[in-house]
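Attaching a single structure in structure tokens format; questions to follow.
Incomplete set of chains, arranged as in the complex.
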Amino acid sequence: MRQATHKLSIKTSTRGLKEITADVADWLSGQSMKTGLLTLFCRHTSASLLIQENADPNVRADLEAYFAHIAPEAPGRYAHEDEGPDDMPSHLRTALTQTHLSIPVISGKMALGTWQGIYLFEHRARPHTREIVLHLIGD
Amino acid sequence: MRQATHKLSIKTSTRGLKEITADVADWLSGQSMKTGLLTLFCRHTSASLLIQENADPNVRADLEAYFAHIAPEAPGRYAHEDEGPDDMPSHLRTALTQTHLSIPVISGKMALGTWQGIYLFEHRARPHTREIVLHLIGD
């Protein structure tokens, strides 16, 4: 049994879902781990992680519109507005989605379903560099 | 330290919460693992996982009604409607709940609280067979 860790840096340009499945799979394939558990951890409170369908791009657009609707920018509604109107909604959208994901590794690959992709969900309007820590344990 | 994996197939008949605690516990008890970490991973984007109260069935009914309300079917609202009006709401309800769960194993059993049950949350109207990957590590 052994472990490996890695820091993935992802540049985002604005709000929205950015697929990172290939970045994660690339690192994993270099680890020669046959069976194990892979954990992704997002080191931010205004960006989050999500596993969603990666076939029809409309799903991504609908998801983004939905979270904009359910946790809206609303100047004056939130006490925390230090960094602008997209500040507090970013924390809310993070709270409603995931900060970490754990995915079993079988036969050297993530056990994702046919239509599942891993997404970094950027909630801020301006560009950011996001750090995702990867942890792998297995053999 | 050792690992074990398993694929659980769960048949659903329509939308709703289906308890799978016993299915998971049955597999776990066959592994003779005293201490460890059990991870469940749902290989779908229109069904999800949830730990909830398994005492009063009204909790389940209220949860189902709530998610129908907060992420409603609304023909015309979503761009992604390929598979009907329950298609996009299924993705939204999945995004708001869990694709994976990790539960510590202590003294050979999942460390669930007294009232906690594990549920597969089917979001599609028609019957499906859902695959849940189980991963166990420990000794």
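To keep things simple, chains are lettered A and B as they appear, and every chain counts its residues starting from 1.
As a convention for this text, a residue touches a chain if its C-beta (ideal position, glycine included) is under 8 Å from a C-beta of that chain, and two chains touch if they have at least 3 such contacts.
For clarity, every value in this text was computed on a predicted model and none was experimentally measured.
Taken over the full complex in this file rather than the chains on view, the one protein sequence occurs as 3 copies, with 2 of them shown.
Keep in mind that, in the parts below, only the chains that are shown with their structure count from here on.
Residues 1, 35-37, 50-53, 56, 58-59, 61-63, 66, 70, 96-98, 101-104, 106, 111-116, 137-139 of subunit A touch subunit B in their complex. Against subunit A, the residues of subunit B that register as touching in their complex are 1-3, 5, 37, 39, 41, 43-45, 70-71, 78-80, 82, 88, 91-92, 94-96, 98-100, 102, 131, 133-135, 137.
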